[in-house]
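All protein chains but one are shown in place.
Up next, chain A:
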Amino acid sequence: MILRLIERTAVFLVSLAVSTVLVFAFMAILPGDPARVALGVNASDAAVAELRRQFGLDRPLPTQYFDWVGGLLHGDLGTSYVSKVAIGPQVFDRLQVTLWLVVAGMIVALIVAVPAGTMMAARHRQVSGLALSAVSQIGVAVPAFLAGILLIVVFAVKLGWLPANGWTPPAQDPGMFLKQLILPALSLGLVQGAVLTRYVRSAVLDVLREDYLRTARAKGLRPFHALWRHGLRNAAVPVVTVLGLQLATLLIGAVVVERVFVIPGLGSLLLDGVSNRDLLLVQDVVMVLVLAVLLVNFLVDILYVALDPRLRASA
């Protein structure tokens, strides 16, 4: 157990270090000069060179890299080239918005996937199970942004039940916050839920074939009670792993959904940064996303061990 913990921590830290290099390298080869974008058309080469100097873009790449990583280690994300505002607080504000989305999306996904997946498994030889299976297959194929657009057309534009876009912080107006959260959360969560349903189904199917469940049934428990008392906890192990991976997908999906619903989260910050060639900002946001994904995977690894005693023994 301890050994496994140390091993996972080491993997986590090395991945993090490698990703800083990769993220920095990608930014360095991205075409387009931040200084020229800021100064616009007609800017003289001298003016562009001067601005590059102010941004520190004329320094050697290794110097720029170590300055950036050094800042990150101190929690200093630097100042945006374009807006001249500190990046750290901006990223923190936007992260909160995106987290609401991800959490809400995850809740929707679970609400959909656990009952639907379990039912699909329990009735996998019957028409109703197969029908559910087909529906979830369609769900898997729909990208989140398409789901978002469809939801907007139906619930906002045609029916007028919910706002089509926008964001209100929960502290400012909880009612409006919820109304604006519903459609983005649904478009993220339904699609993820469809994916998750497949995993829940196969996990429950596996469990149903286990000897201990047959034993439980033989003891006289009804199928549902047997599954509830003995099966679901075991089925949860593979599902939690997938859930972790899905959290990463949700984070990326949120980037797209934020665009569709005009939500000022991390995703829209990232896209604005790219189009303005606000390279430092893009680097920081991508790093925060990478950190989040790595952290989730790390936690899942640990949770995995905690959930399944068999893994604990073998480690």
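General observations
Quick note on the criterion: a contact is a pair of C-beta atoms (placed from the backbone, for glycine too) under 8 Å apart; a residue touches a chain by one contact, two chains touch by 3 or more; residues count from 1.
In this text, contacts and distances are computed from a predicted model.
The chain that is not shown carries the UniProt protein name "Peptide/nickel transport system substrate-binding protein", picked from "Peptide/nickel transport system substrate-binding protein", "Cytochrome c", "Thiamine pyrophosphate-dependent enzyme" or "CRISPR-associated RAMP Cmr4". Among A:167, A:199 or A:298, only A:167 touches the chain that is left out of the view.
Contact residues of chain A toward the unshown chain are 31-33, 36-44, 47, 50-51, 82-85, 90, 93-94, 111, 115-116, 118-119, 122-123, 128, 149, 152, 155-157, 160-168, 175-176, 178-179, 182, 222-224, 227, 259-262, 264-265, 268-269, 271-272, 275-278.
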